[in-house]
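Only one protein chain is missing from this complex, and each of the others stays in its spot.
Going in written order, the chains are labelled A, B and C, and every chain counts its residues from 1.
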Amino acid sequence: MAISAPGIVSRAKPGQFLHIKCGEALAPFLRRPVSIHRIDREQGLVFLLFQVKGAGTSWLASRQPGDALDMLGPLGNGFRTPETNSSLLLVAGGIGIAPLVFLAEHAAGNGSRVKVLIGARNQDHLLLLDKLEEAGATVRAATEDGSFGLQGTAIDLLTQALQEEGADMICACGPRGMLVKTASLAEERQIPCYVSLEEYMACGVGACRGCVTKVLAGDGSITYLNVCSDGPVFAAGEVAW
Amino acid sequence: MAISAPGIVSRAKPGQFLHIKCGEALAPFLRRPVSIHRIDREQGLVFLLFQVKGAGTSWLASRQPGDALDMLGPLGNGFRTPETNSSLLLVAGGIGIAPLVFLAEHAAGNGSRVKVLIGARNQDHLLLLDKLEEAGATVRAATEDGSFGLQGTAIDLLTQALQEEGADMICACGPRGMLVKTASLAEERQIPCYVSLEEYMACGVGACRGCVTKVLAGDGSITYLNVCSDGPVFAAGEVAW
Amino acid sequence: MRPDLAVEIAGISMKNPVMDASGTFGFGTEYRPLMDISRLGALVTKSVTLEPVHGNPPPRIWETAGGMLNSIGLQNPGLKSFLANKLPLLQSFNLPVIVNIAGKKVEEYVQLAAAMEQAPGVAGLEVNISCPNVKEGGIAFGADPSSAEAVTKAVRAACSLPVIVKLSPNVTDITVIARAVAEAGASAISLINTLTGMAIDHEKRRPILGNVSGGLSGPAVKPVALYQVWRVCQAVRIPVIGMGGIMNAGDAIQFMLAGASAVAVGAANFVQPGVMLEIIDGIEDYLVRHRIPRVGQLVGALEIS
Partner (left out) sequence: MRPDLAVEIAGISMKNPVMDASGTFGFGTEYRPLMDISRLGALVTKSVTLEPVHGNPPPRIWETAGGMLNSIGLQNPGLKSFLANKLPLLQSFNLPVIVNIAGKKVEEYVQLAAAMEQAPGVAGLEVNISCPNVKEGGIAFGADPSSAEAVTKAVRAACSLPVIVKLSPNVTDITVIARAVAEAGASAISLINTLTGMAIDHEKRRPILGNVSGGLSGPAVKPVALYQVWRVCQAVRIPVIGMGGIMNAGDAIQFMLAGASAVAVGAANFVQPGVMLEIIDGIEDYLVRHRIPRVGQLVGALEIS
């Protein structure tokens, strides 16, 4: 889905999200967080990629060309910009690919070597291979049923990739289980790793403290940070999984 | 709005209504009662005529050809069928014309002489004069601003009509104030008079007792009857205004 | 193998755990043209009082966000007419009939209970001590543990029918009331009745309901209902019938997981007549999908870590 939103585009960073009012009246009540999937700076377009899950996303999916959308954003911290010429591994599970495409395009444009590892249930869920390669990224895919690429998961791809070559930075988005494994593989090899988390959200701007995730403070104590405003991207080592 | 509903059409009587689920999810919560405006027996079509007032009717107005509608009905008692060859005065205030068109067509088809008196705010609110005349009814109109017909109200038309000729039966639908006056004019002249009432409704089928109107029982005591199942049409003399 | 949906509440055997919530299904006959009523687990009547009650002045209904207010005021034809005109028809459904009774004084509950005991085909009583829409009695009995206890004891003594006491959610601690009625001999508890609320027309600067205040029900109150059912189920050992905002099978299962042995469906009937049958089917599907042989295994199966 492409939306004209020059104001958002001009400020958008990879890993940030939009908080979208779905439905005309009170149902659904709360906004829905959706990552910025890609942007087109020249045309002032922001792209979304989302899975229809419930009332909010199915309303969103039924928008017609020309409809207006009420979106807050860009929100959140976004991924740390990789240093130029560094080598980057992006690990995507399912719809977790959404924000990583923006990051891949951004980093590749910055001169980084970007390899994207995508795990999906089957071929139908494998999205955007072409777009990523166009942007200059290398892509490896795995499907659970083996219908495309490796039969296995994004974690299998990551294990393989790390054996082959290593990386300066790993960024991941996907199911929590995948993030946990990514974090531990990265830690084993001491590679800086960033993960994008999800939590139910109300305000989206850090006011309500509804979207917290448990983190380890520097002194080892445990505290809660907002996924919406302190995240959604966290250093993997900081998260109390 | 025309809806294909052969099951409803085959049982529909003038004055009955449909109870319509508006909106896909929980908002709006309750169904909306809308009169059967006309039917086309051959094609199995039921027609609705409604004013957009709030969430329910605006959702209804935005339906597209081919959409499905969840409708209960026909519900309610409907108007008493006039005797053949009787003379009938129908008094409509604003959108109150909706059920009276079905009645006019039905009664005219039955050989009755039907005169329809329509009061509206202005010309734009004057609906369906042609359709009524086509059906064989005589039509008199009044607008508050004088932009069409008499400058005045449906009650002015009724007063005039009663002076000119009298009637065997009066049926009215419209704002409560208009119904009260119609009832008292009818009573003065001892003409049987039936009014169609409105009340907020929940079930629409007589189960919840939410839609009651105050009536005078035969013994002079006051009680509450359901507009949905005992009405919406009541003998004017029965209603405790 | 099809899962077993049957439940027994206070000696009343039901072929499934789904019934209507009192007052939303009239005396059964109103919905007959629209659905196969005999498929229900039980049928609960509108509240019956000793004398006929005219109820509150209209408007009595108002739609709210995710729910509705009502201020019917227990309009019903009274005991005599109920026995003569309504009960015979109810029996034709071939279902356990639970008669909901309401009174202004303990003595009225007693008379009603005694009369129902004599009447043919009454499977049990639901004692409404929680109606927010009447001036005397009603909620007053349900708001105070000692009067709740008094009504329950008196009804218990007046008949040998199963006595289900229906509680009001408008209290500080519902477990106190629940324990009081359990100790007073209630066979089961049902909850929640409506939450007291009001609506205002700001353009006219007047209350919308003729009775000023009314009772809130529908999905808007489901979180409150689930919480109170869960708390009551932990506080007492008698079976609980859960209700408040149930719109579909998922909602019904949530109440059972919270501890309810059966569920009642209210406002949803207005939105979708026949929804109770879909709920029965949906519960069965869920049991099949989760390979659970008996619906009773859901009761209180909520896992709290």
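General remarks:
Following the convention adopted for this analysis, contacts are C-beta pairs under 8 Å (C-beta built on N, C-alpha and C of every residue); 3 or more make two chains touch, one makes a residue touch a chain.
Since the model is a prediction, treat every value here as computed from it, not as a measurement.
From the options C:207, C:274 or C:296, the residue with contact to the unseen chain in the full assembly is C:207. When you scan A:18, A:60 or A:211 for touch with the missing chain, the hit is A:211. Although one chain is not displayed, its contacts with chain A can still be listed: residues 21, 26-31, 70, 72, 199-214, 222-224, 229.
Listed for chain C, the residues touching the missing chain in the whole complex are 64-67, 69, 143-144, 170-173, 195-200, 202, 205-207, 212-214, 216, 218-224, 226-227, 230, 245, 250, 253-254, 257-258, 286, 301-305.
Keep this in mind: only the chains that are shown with their structure count from here on.
Ranking every chain by how far its Cα centroid lies from the centroid of chain C, the top place goes to A.
Among the chains present, the centre nearest to the common Cα mean is that of C.
Between chain B and chain C, the centres computed from C-alpha atoms are 36 Å apart. Here the CA centre of chain A is 57 Å from the CA centre of chain B.
Chain contacts: chain B has residues 26-28 touching two or more partner chains.
Counting partners per residue, chain C has 65-66 as the residues that reach two or more other chains.
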